[in-house]
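Only one protein chain is missing from this complex, and each of the others stays in its spot.
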């Protein structure tokens, strides 16, 4: 099975995010027969984004399970498989459909190790595409990270670049604990990049300074990292130097990288697509207010989705929900000038 | 049906929190036959805390429904009742069992008005006892507020005093939108207070300064408001003056009261039982860091439950999880001396 | 799925006008479906989803629905049911174009029809989540002792795997609620065939486990559908409790414009089912029975096309909701959480 790629060097290949997910899953299936993929339409259809296309032919229906439409049991059965020595990778077709499995993720997977005093563990991955900008309307656009990031026992990653997708998905698969792996669906085909060949992992819990700068720290993740980078480019001409941190992991969160950046730039802007109130930005802001308050030269600001239930299907209602690169640039400019 | 009470005046009665819930529900059942109570063991058993004892005899099994054990449908059926003109009050026996109904709360109840552009609404209450300190172990002790407070379309209240229980439960029942009503089970019999007679409401979204002070603002809710008050008393002798704010409502949150207190005291300590990372304190802290940063004379501090999945059943594991009034006093003292 | 084709049409209590209405609904469904896919190919709408193959089932079932009394709790494939209980092609097109005048204000995906006026409950894209709502609505009807009213709640066969489906049927059975659960079994849940969804493929057989009547019927036959659904709704309306019905049909199109069904099923399979296409079959039966002449059919087709064109043009000309509408209807009243 060949991974589609536009450019290939000896040590790396250019691929987009969806190809990176696919290639990584493929390698996991090849290298360890305890790996099982289960979810809706992952078999003959090869997942609705074709991530597992042809897997069922190569690995068989026992390892690529087209489940009934029943998310609680998709996750719950994966928990049981994991307890019994397999390494399941459960897919929730769209993040919006993860709600019925909340009990199995929060009440069970995240607490298995703890409640059994370490006797049972739950090494599993739950992958799901999230996020907007794709005309997905109320139930194919949501961000779900803030509904889960409060949960001890769980890890959450949300990579933005193909190389991180591979490294973090490998880390998630290797992880002895349950990992919620979030894939921003708008980045699937949009974002391309070099991906090293061979097996490698990126430690869960490490953020990445994707652009160094001196006047403002911007923390983001997912699609908005790319839009934030776009915004910083337009500011460069104005002589404004912005540091952009791609969080990559949401739980555990990389305090050290955020704090050392803020100590340098003395200003912090948090940008995320998810609603503001109680979102990931709340914890980042609180953490900085707790540990680096006197390093701040301006109030921390959060540029986030508005506190409405969802983006609408109609284009104006989707666009109004999303923050554009131009709006991001405005916020950066304002903060630097503060 | 007489409400148990130790003291009664012309205009008020002394009761504890569980009696306040019971009396308020009773009046709601009496005054509006659209009110339906549904949940596990709410009928002949009268709820596991005897909150609805004898209701089934007076109001009949059509209005006091002993449901099958199926939380997703307890909430989901209430949503349908609400859409069709009834005013359901759904009970989740212990907050820990709300997870299976997450989809119905977050995906459905909270979004009904929004997704139908206002054509359908969902006036309903979901009541549930939460919190620890009662040897409830992993699944009868959790705090759930942070799993829901990020959700637009939902309101969340968590009163600490009997008079607030009544006023806010009435407000929740009258509210045209879904309200998650959280009752700290440790306060059920522990906390007594004066409750005005007759129907009254306390607006959802208004915090209460339960003790005025000048040197430090403490924001808390639920059981810990009482423990924080206990702590401030011990500090009085040391000449330390602490303002204590009982949040009462978690969503909407009373920004104005918190900000004006912080602007006065210039220091903020947030105390809650729930885990710290991504908890309610994160949003409070972020909000203050955003809007009152230069009023702060000390870093904001959060004294919260540790980031472990739950308190244990064994006493040392429960006690280690909870913050004691003494620990609260220590944190207050340290902040005032900062 | 053999369909009876006898000249002597057993009308099961339907009069000729009703038979014509059913047939017109079927034609309209197909025309609107075609239009949706066409508009998608033209780049005018990002998404469309068709119910081809479900026309007879939905038109027949809708005829058993009492407007102004019953409640419909549909799912996204219920174009014909929603037309049959009173939605207009214009309303359908407003949904497809996501215009401000749509019942949902253009907020939801197309095909998520709801209308308080028509008695259609609002539902989300989350499969099975609407089923407890339907049960709650049926509870309200029973509680208020509104006999003569019932809820018709539909879903695809794939959706019966969800836990909420089970919980809902169980509760409705315990309380003998006035509700009919109608499963539209089209043999596929996107790419997942019935065999991967359930070990024994007859959903109606689960009814006995809940202590309620269950029945499978030929969903390509609108008259049998009507009679079966009517019997169940009548039982519900008169205090007889819930029924689980399973109408057999087939999904002729891909799941939606985002799907390519040739990745998981064959042209031959689809062609085989097309042989029993309920639209030409029913046309033939009505013509044979003298309910419609060929000229009537031609006129009806023209009329349906005209109505579809008109609805398309009018809806397309309508405005989107302005960006400010993003902030309305979060809660009732004054609190504006985004401030």
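Order as written gives the chain letters A, B and C; numbering starts at 1 within each chain.
Methods note: contacts are C-beta pairs under 8 Å (C-beta built on N, C-alpha and C of every residue); 3 or more make two chains touch, one makes a residue touch a chain.
Keep in mind it's a predicted model, so treat the numbers as computed, not measured.
Seen in the complete assembly, the chain not on display touches A, B, C.
In the complete complex, the residue from C:74, C:89 or C:163 that touches the missing chain is C:163.
The residue touching the chain not shown here, chosen from A:52, A:67 or A:208, is A:67. Not every partner is drawn; the one left out touches subunit C at residues 161-167, 170, 173-174, 176, 195-200, 205-212. Listed for subunit A, the residues touching the missing chain in the whole complex are 36, 62-63, 67-68, 70, 72-73, 75-86, 88, 100, 103-104, 107-108, 111-121, 152-153, 155, 176-177, 205, 251-252. The omitted chain makes contact with subunit B at the following residues, 40-41, 43-46, 48, 53, 66-73, 96-97, 99-100, 135, 137-140, 276-277, 306-317, 319-321.
Here is the rule we use: only the chains that are shown with their structure count from here on.
Here A is the chain whose Cα centre lies closest to the centre of all protein Cα atoms. Taking each chain's centre as the mean of its C-alpha atoms, the one that lies farthest from the centre of subunit C is B.
For this pair, subunit A with subunit B, the centres built from the Cα atoms lie 32 Å apart. Per-chain Cα centroids separate subunit A from subunit C by 37 Å. Each of residues 105, 107-108, 124, 126, 163-164, 330, 337 in subunit C touches at least two other chains. Residue positions 72, 100, 103, 107, 111, 114-115, 152-153, 251 of subunit B are each in touch with at least two other chains.
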